[in-house]
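Dropping a structure here in structure tokens format, bear with me for questions.
Missing here: one protein chain of the complex. Every other protein chain is in place.
And now, chain A:
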Amino acid sequence: MAREHTKTYRAGISVIAWAASLTLFFPILWMVVTSFKSELDAFASPPVFLFFDWTLENYHIVQTRSDYFRHASNSVILSCGSTLLALLIAIPAAWAMAFAPSKRTKDTLLWMLSTKMMPPVGVLVPIYLLYRDTGLLDSRMGLVALLCLGNLPIVIWMLFTYFKEIPKDILEAARMDGATTLKEIVYVLAPMALPGIASTLLLNVILAWNEAFWTLNLTTSKAAPLTVFIAAYSSPEGLFWAKLSAASTLAIAPILVIGWLSQRQLVRGLTFGAVK
């Protein structure tokens, strides 16, 4: 397609593309800029765009508030814990379905997918009551289990689509060359499976990090992650826009980086292999 695109065409379309994408990105940009303002500047009308006293004060305040750290570490524990647990359960299953499919494999996969489509409000009441009665309310363990189960179908599906692409002949070739099962796993399977496992891991960390139904409903303080911490800024009397911006920037920064790194795998993971 590198045909007769004139310079003018490229310049014109580039200007449009930059303008459109900057518009879409602007809320994030504006949030980051606001996080460096004093609260007074953040409220200023007309707004100040670049020429104000840039300050790190908000970040300092957010950092020194110990509850920020508690929420951030909860976010890390919940998203990584639930994803690792899901991988542990899903890898054998996806592996078996990709390499030794039976007549029922397809139905099993689709059934697993359908569990993801159940709206969480449908089970909010019993889960809430069960958690309340077993002391799991506001506990990290309870939430790790819940987020793990919620994302398990996606994890299995993603792994399945990756594992399916590993050529089976190569295993037989290795076996013919006298590789032991252990060698087979370490030298042949693992290198081919790891990229798929890694991108599954990244996507599910993102999903769990941003999960805001169960975390808002089942946690209050002890196990509350950043979604809940940010939600606390919704109270009308607390108009701390600069601090809200700083806390928000910190809350989305790691996920933005991971997301940007894994954007290509994202399509595949979120469409269950329907679009590649």
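Rule of thumb we're sticking to: contacts are C-beta pairs under 8 Å (C-beta built on N, C-alpha and C of every residue); 3 or more make two chains touch, one makes a residue touch a chain; residues count from 1.
Going forward, contacts and distances are computed from a predicted model.
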Among "[Citrate [pro-3S]-lyase] ligase", "Protocatechuate 3,4-dioxygenase alpha subunit", "Sugar ABC transporter permease" or "Glucose-6-phosphate 1-dehydrogenase", UniProt-listed name of the chain not shown: "Sugar ABC transporter permease"
Contacting the left-out chain in the complete assembly, out of A:74, A:219 or A:245: A:245
Which of A:64, A:181 or A:234 contacts the chain that the document leaves out: A:234
Sole residue of A:61, A:93 or A:198 that reaches the chain not shown, by the stated touch rule: A:93
Chain A residues touching the omitted chain (full complex): 1-3, 5, 10-11, 13-14, 16-18, 20-22, 24-25, 27-28, 30-31, 34, 43-47, 89-90, 92-93, 95-97, 100-102, 106, 108-110, 112-130, 149, 152-153, 156, 206, 209-210, 212-213, 216-217, 226-228, 230-231, 233-234, 239, 241, 244-245, 248, 251-252, 255-256, 258-260, 263, 266-267, 270-276
